[in-house]
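Taken from a larger complex, these chains appear in their original positions, while the remainder are omitted.
We just call them A and B in the order they show up, numbering each chain from 1.
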């Protein structure tokens, strides 16, 4: 950590700053420049020290050299974290495909979609029972029953399941029914929820807040890890920028950056990242080329009539299957394995 | 609502879209252009219809003319909402000043600050007992005890109190101790929290998400209003942009915009909006000129040593008092009244 003083600081004030530093049991190393004084801090300071120094009068800038997160950092844990759930290993050399509808709607719908995800070669069934919606009058998900419908569909077709949890009090029931819990973009900094997730062992897919930096995402992961749950994967799902043609701006550079800074697996979500069906397949491939450990993709048997209105970004089942065939060929170029079932899904061969 | 079709749509598909519209009991009014067909929807459709139509194949764009929120809109409620708490009326012709520390630290600290807020002429004491922090190792607030300390200080000095609540399960206890509940920027779209706030009558200060649009803020307010709590005030506290010199970019235009779109009071938070003490006073005045119904301002007796590190944006008590003297003169130009106690607070006259 480095402290840069303002240019009219008194010697007395410099001594007070040094005293504040040394009270923490770390050393202050002072360089006096022509205008400003620079104080380097040597040793491991408490994270609060930076915050404390930043607000002291006479301090112009405090520069942290060490990262504010530890358990999430690759410095601390050099090897990749691999999350094993049954046969699926997330973060290793498998390419992991999570597919399914935005929302669980009916038992028939989620069952048919599960059949198709499995047929195409996907390993994990996605589907929301609780939906975060901008306005109170939109469809809010079918609730706990949806958890049950999805669990059953997953079991029947041999798929793991992932579903979103929005509030601490629902964590336990969601964790009973699903194999992975998803934290949505608006909840990345819902700290009580993160703390609760640290108390369980269920794997967590933590979506990047739509305006959160890499550092903030890794600090959010740190809440879960520090609580005692090491099974966290990160998810890039697009950020908010000035461009409105796409729903979000998918920041694929996040993938290699997060993999360099952290040991946690990184999943890409081109469905929310683009918000447009005609872009999803291309951006799935680009995600794999950027090094993603997996993809989470919306697929629906009847996207014209999905209950959330997200059909516009859902692939049709045959598109989903064709995409997975392409990914199978592509994966080895990026050190990944992926096997489809080699059975095509002809257009219209499914129950709407 | 207007539906614009893609340019190669079949007549059959147009009929299906019209059928979907008319099933909702509203009328479809069709204009065929050279390339595209435009379908106007006349009558009051359910909010879901737009979402449904948007995802239908053959639909290129759905344009909502009506707003997605109702209770929050000025169309629905033309007169200003005035929230009365004791003698204080927020949203009327009073200029309301909320002052205090980022976090409640000790009984002595909050008591001394309360004394100074009152002395300067402020009406409401702010202070956090629960603090949302980017990383898990930062100071997280003193918790429930902080609520009690602040309630006592407020009572002793004749000030109303406002404090932040972060999770649904703490809403009741916070509402017992504070007169106003604050929802932080990261929780603006914590929908379970918003729903819970709709079930009480305590006034709510809802901060704009740091990357949320006006429309999203008003939809978040709609959750609370729709739940049955009409006592909502909106707060502009800065948005995230590419500029990093300031902590956020304070969007003062939000004030007249929100007052035109909505009847709810609008409060400005220049402390978080700028993140720099030397800018706070100027931006408080600019906020009043932009029409703010009130200000929420950080003030601390010992900002060099605040426990959250937010001291850098806290005014000293004498600055706070001088600011309020200026605001008293300024307020009448903007249709507001504000009375200070006319007692100066000399620098250093307080207990650190």
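One rule holds for everything that comes next: contacts are C-beta pairs under 8 Å (C-beta built on N, C-alpha and C of every residue); 3 or more make two chains touch, one makes a residue touch a chain.
Remember, it's a predicted structure, so these values are computed and weren't measured experimentally.
Q: Please state: how many copies of the shared sequence does the complete assembly contain, given 2 in place?
A: 4
Everything that follows uses one rule, which is that only the chains that are shown with their structure count from here on.
Q: To the nearest 5 degrees, please report the angle of the rotation taking subunit A's Cα atoms onto subunit B.
A: 180
Q: Go ahead and note the Å separation of the Cα centroids belonging to subunit A and subunit B.
A: Chain centres of subunit A and subunit B, defined by C-alpha means, are spaced 27 Å apart.
Q: What residues on subunit A touch subunit B, complex-wise?
A: By the definition above, subunit A touches subunit B via 46-48, 50-52, 54-57, 68-69, 132-139, 166-169, 186-187, 189-193, 195, 210-211, 216, 219, 222-223, 226-227, 240, 303-312, 314.
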